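Moving on, here comes chain A:
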Amino acid sequence: MIKRLFVLLAVAGMAVILIPFVSGNGAGDALNNVAATYVEDAPRDLGTMNIVTAVIVTYRGLDTLGEVLVLFIATAGVGFLLKKRREGDPVQPPSEILSTGGMILMPLIVLFGIYVFSHGHLTPGGGFQGGVIIATAFLLAMLSARRLPIYSGLLTWIESVSGFAYLAVGVLGLVLAGGFLDSRLLPAGRYGSLLSSGTIPLIYTFIGLKVGTELVSILDKLRSNQ
Partner candidate 1 sequence: MIVKALYIVLSVALVTVWGLTLTGIVRKIVARVHGRIGPPVWQPFVDIIKNNAKRTGISHGVMFYLGPVFRIAGGMGTFLFIPVLFGSDMFSNFSFAGDVFLVMYFIFFGQLGMALGSGEGGHPYSAIAVARGLAQMSAFEVPFALSVISLAVQYDTFSVSSIVAAQQGSIFSWTMFTNPLATIAAIIAMLGMNMHSPFDVVIAPQEIPIGPPTEYQGSFLGMLHTNRGIFNGAKLILFMNLYFGGATTIPEMIVKTFCIYMISVFVGVSFPRFRTDQSIRFFLGIPTLIGVAAVILYWL
Partner candidate 2 sequence: MIHAVTATGIILILTGLWCMLTRKHIIRIIIGFSIIDTGIHIMIVSTGYIRNRTAPILDHAVGLQGAADKVVDPVPSALVLTAIVIGLAVTALMLSYAVKLYRRKRTLDINNYAELKW
């Protein structure tokens, strides 16, 4: 019971620390200098409609690279911890409806995922969201067909190559344009069109592929772990 008391104390202490954030929030009614600059400059400099994308891919591109790497750690970490199951274990066959439904839905979902990450500079969403959607498609497929073979070799390839490509685009930015991960490597293009915003769609595509494959392989490892 004494421990409960301490927990209460700790949580209360945390509350004391966090309470100022309630009143301290929402006071502002204008963007700060940095945000305002992003909003004003991004369309002109980068050609993106979605400012969040501009921030993620270009202005704070290094964060995003790190983020991709974190996800990669998750894959590697889960793979490092969990061994793969022996092949040929008996599994229950899934229900007929699920299996057929899954097979039909899967390509559509994948397509949607591709749409999301390729339009990241125009609409909400981007590489991560798109990647997750693709992973969801595979998840569905996994549920519907338990024996769906996930070629870990292929996954590794896609993962590594897309990651490497992302890095390569970044380095090219450093060599040919203003700096590492500079999306102005390619011309900004026509504002609002799919092939615009420099390398942003390209990067998002790589991220999408990479995130998708990473998540699929995490799920695969959790699924087939024994």
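The rule is simple: a residue touches a chain if its C-beta (ideal position, glycine included) is under 8 Å from a C-beta of that chain, and two chains touch if they have at least 3 such contacts; residues count from 1.
Basis for inclusion: all candidates are chains of the complex that A comes from, given by their letters.
As the structure is a computational prediction, the values presented were derived from the model and not from experiment.
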Touching chain, any copy counted, for chain A within the complex - options 1 or 2: 2
Interfacial residue positions of chain A with respect to candidate 2 in the complex: 4, 7, 10-11, 14-15, 18-19, 21-23, 25-26, 28-32, 34-36, 38-40, 42-44, 49-52, 54-56, 60, 63-64, 66-67, 70-71, 73-74, 77-78, 81-82, 122-124, 128, 192, 211, 218, 222, 225
